[in-house]
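To keep things clear, I will list the structure first and then write my remarks on it.
Every protein chain except one is present and positioned as in the full complex.
Order as written gives the chain letters A, B and C; numbering starts at 1 within each chain.
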């Protein structure tokens, strides 16, 4: 099993004929993702790699069965693309775009919620249920089917952790990048709840970083509802205050969102926090074989 | 029994020290309504007829148990007053104000809905469960406790109908003015559903008028879900097209909302539509004693 | 509230929506002056009245020479036009709009209105402009694209794109049309419109997109926050009795019958009109003096009814709730004396302090016809008109 996406997930790609969209659509197909349609306004009626292209999401939705969408649309138009997907009735939205204005995302966030859809990202590498479905830009081959759930705010750091695990034979159920922006859709706490319910996930890895309080929210939830072991790493112990560390959301402001506070809150909730990013695999193994 | 309000309803009055607010607060108290607090910004800490006044609704809500609010606030500020009430967690809102801009009401409508509150009005005489609770401006004495539910878009026409019934010994369970504006909170269909569930209501009178499709929506619902007899009257058979007949919502536009269509739709749904407004009591008696 | 086409176009212009070159003309001199300015290009002259159907009524014409222009302008100004919508009174032409007669390839429709059932603003787009949207909608509904606008989101690009692509408008016009749609939406919101439509919105031979005709109505309830809109009101386009009534905050609408009626409350007023019709007579008006009518308002209402020469009988139908019937009866008696009303007056009073009210009427010495309920009152109205029903 896995959460959110699996072998049966039928995927739309918004912006399928753009550079990024086209490249990653090919990669996703190669991985085995079931891409059923694409959208590029003005190119409706055409095909990309044999996949029908529509002018609008609502047209695609009317003609095809669609469960999820991957959005590869430039920042000025990406919020609109998410709204279009939600309005058309798509329930799982993965927005890969980096650089969407924060105020646009405030509206998007509330609209997505009001329509009972879920949004992964923006500014995310996407979601992958290894061996089943990949909606995103991560390299598929570093993943391995298994029982570890991973929730992260970053890209390559997640690949690093996944790789540490995979080469030691520890596979993953589902890996999700929640996105590096200040306002994202699903957060740690939402996904932790899903993993808690997923029979095939036995342990969850949380890869956090400075900025915001999403890690703390997960800790508060976990403190009261812990069922499965959770291992965490928080990046940015050495990050200075008030500076945006690459990700728009990775910033300590007004004394809030520093790594030390996050680590403390997670540990108080009974979560194992690893200090050395090179040793996350070790902590996972310890927790996995110590059992709960 | 009754719907929405009864002997136990604890009522706030927003704009309690204004002319209208003060006058009708006294009338409501006289009728037996349980007014527990008032709000007038800047007059917090004072009292009106022994009732504590607060500066803000949230303060009133924190200090007192409040179930419903009556809003007597001038049009430019009334939408804000509704929003304040909803935001503070009040679930039944009766807005008496006439003349609120329509665009303000669009926002209000959706916000009320998103917070699971109900709004009666605006531009309504209010709601009365005879003998139990009156939140509004109708003359209490013309009502009589009984088993007829009344839903109407107008004021004096409702009094007329209520009076026709009361003087003939036919009492009412609850009488609600949904308001004469184009955008109002609860509509016929919402209230019809409530009356269908209310054990003490045996018959419902719908007093409609030209404009919009609220009567038709009720008819569509009734056609599929009829349980209790419904008698209706539609005002405005002689009203010209394109003119606002007193109520902001009473206007036939683009060939929509004329009385003849409404009457036809209601009759097709199995509702008795009275043509002569002086004989509504007769139709109610017929339906009541014919039984169902 | 309604405004003239030229006023609507000025508003569009202030929102960067292209309109034809032109100006408002009130006399011969203005006409000559615009002819010189426009250097002899073909012009269209459009009578400015608050009504559609001006073309058929002879209020719109293309002119090719200076003489034609001056002649036509002279004929139009000061005249009264009778369209399908104006009824028998017609509407006076106080000014005309003279503008370049554009050559265009295509007429579109673009409009915003309020969807009452969904409680949202709605955008309507059609590739078949130039005729009434209701007509297009009933004849070829597939040619009218409707976009409901979520209050949280406002009008979104994807909606504009969708509506335009589905109406088969060439996508090369998308950018311009999208910008016009957004501007019109902004105007709708910022000016509290109840209707804002451009019809036709044309694609010219030079691929420009221009608003050739426009109709903008405003929410009366929101005029308090738009003095700039209120100042556009043209009373010459409204019935003079209605204008008079509005001064006293009375809701009055002139109709074509002969029973002048005065009622408190809009619903009861409509019901009273319907009742008059049921007994074979015709209401001369709608008059709502308000749920909380004062004796002063009753008096002003009386005056309005008496100014209407069509009125043969007056029917007063009052249900006193919070308002006391005695107060009201005093107002009626006072007004009847002062105004020396000679028409038959049928009165039905009910509600609070009704007995005292009736006593006042009886003791007034006026020859008032009273009735115990609405039904009886209506029959007495018919009787006063000599109708046997």
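Here, contacts are C-beta pairs under 8 Å (C-beta built on N, C-alpha and C of every residue); 3 or more make two chains touch, one makes a residue touch a chain.
Source: prediction; values computed, not measured.
Asker: What shown chains come into contact with the chain that's not displayed?
Answerer: Per the contact definition above, the missing chain touches A, B, C.
Asker: Thinking of the whole complex, not just what is shown, which of B:41, B:74 or B:240 touches the missing chain?
Answerer: From the options B:41, B:74 or B:240, the contact with the absent chain belongs to B:41.
Asker: Which residue, A:54, A:159 or A:222, contacts the hidden chain when the whole complex is considered?
Answerer: Of all options in A:54, A:159 or A:222, contact with the hidden chain holds for A:159.
Asker: Consider the whole complex, including the chain that is not shown, and state which of A:150, A:183 or A:219 touches that chain.
Answerer: Per the contact definition at the top, the residue touching the missing chain is A:183.
Asker: Where the complex has a chain not shown, which of A:39, A:117, A:137 or A:230 is the residue touching it?
Answerer: Candidates A:39, A:117, A:137 or A:230; residue touching the omitted chain: A:137.
Asker: For chain C, which residues reach the chain that was dropped from this view?
Answerer: 151-152
Asker: Which parts of chain A face the unshown chain closely enough to count as touching?
Answerer: Here the touching residues of chain A are 27, 75-76, 99-107, 109-110, 125, 137-139, 141-142, 152-160, 163, 180-183, 207, 209-214, 217, 233, 235-240, 242-250, 254-255, 259, 275-279.
Asker: To test your reading of the contact rule: which positions on chain B touch the chain that is missing from view?
Answerer: Residues 41-42, 44, 55-58, 77, 80-81, 83-84, 87, 107, 110-111, 114 of chain B touch the chain absent from view.
As a working rule, only the chains that are shown with their structure count from here on.
Asker: Could you classify the connectivity of these chains, where an edge means two chains touch, as line, ring, star, complete or other?
Answerer: Contact pattern: an open line, chains touching in sequence.
Asker: Of all the chains, which has the CA centre nearest the overall CA centre?
Answerer: The most central chain, going by mean C-alpha position, is B.
Asker: With chain centres set to the mean of the C-alpha atoms, which chain is at the far end from chain A?
Answerer: Most distant chain from chain A: C.
Asker: If you count the contact pairs for each chain pair, which pair has the most?
Answerer: B-C
Asker: Could you give the separation in Å between the centres of chain A and chain C, each centre being the mean of its C-alpha atoms?
Answerer: The separation of the two C-alpha centroids amounts to 55 Å.
Asker: How far is the middle of chain A from the middle of chain B, if each middle is the mean of its Cα atoms, in Å?
Answerer: 48
Asker: Multi-chain contacts in chain C: which residues touch at least two other chains?
Answerer: Residues 152 of chain C touch two or more partner chains.
Asker: When you check chain A against every other chain, which residues touch at least two of them?
Answerer: 114, in rising order.
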